[in-house]
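Only one protein chain is missing; all other protein chains are in place.
The block that comes next holds subunit A.
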Amino acid sequence: MSTAELHTLTGAYALHALPEDERLAFERHLGACEACAQEVRELSATAARLGLAVSVAPPPALRERVLRDITTVRQEAPASGRSARAGGSPGRAGRWSTYALAACVAAAAAFGGVAVWQNQVAQDARQEAARAAQHNEQVARVLTAPDAATSAADLGNGARGTVVVSQSVNRAVFLASDMARPPGGKVYQLWFDDGGTMRSAGLMDPSATDDAVLLDGPVDRASGMGITVEPAGGSEQPTSDPVALMEFQDA
């Protein structure tokens, strides 16, 4: 769903009328969009007025039960920056933040100016595509370098890994095919083997089973590479036995 479409959900969100998955997507958007958060605050307050209008006189027995209950119910510790979803909380920003924020700055400047907004979204999409293209270009430079050297390894369970190194480009690309997804909460981390010392070369996209990954950083004097399973976010040093170790070939 596009950012512009997400923004029309302020009303449904304030009325708690979004299915769970759309609510979560919208809250991610909300975390980065102050204009949307403000509108949600106003519309939630409006919805609460609808609630006030159906007020009834509660039975005295309810009062007794509630006042008795609270003497045995422990209160939560004061929140430290935690956000409840009630009252239009900003929620998590995550990877959305940069471009959703850019879209919202445009929207705040011209609220209701959908053309401005959409233009901004389109521009963000172009930048995203440009980043992807740049990445692909670097991968292509390694793969097509005259001195590209390939080594392959069997990663078990039918998965294969291939590493292509170009000393002239000084970069390496790891190609995975049919790799099992890492266990929940884990990622595959790539390493350069600097004569027995492992140097992090980035993480693989945990949702991809086929991937071409440009290793982070220069090859320099690395003699090979390794893959380990690490906690989400990666580790400074490998914390588990390698899934695979591959020696770089000379061109």
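Observations on the model:
What we mean here is this: a residue touches a chain if its C-beta (ideal position, glycine included) is under 8 Å from a C-beta of that chain, and two chains touch if they have at least 3 such contacts; residues count from 1.
By our rule, contacts and distances are computed from a predicted model.
For the chain that does not appear here, its UniProt entry gives the protein name "Sigma-70 family RNA polymerase sigma factor", which is one of "ABC transporter", "Dihydroorotase", "Sigma-70 family RNA polymerase sigma factor" or "Indolepyruvate ferredoxin oxidoreductase subunit alpha".
Mapped onto subunit A, the interface with the missing chain covers residues 8-12, 14-19, 38, 41-59, 62-63, 65-67, 69-71, 73-79, 82, 84-89.
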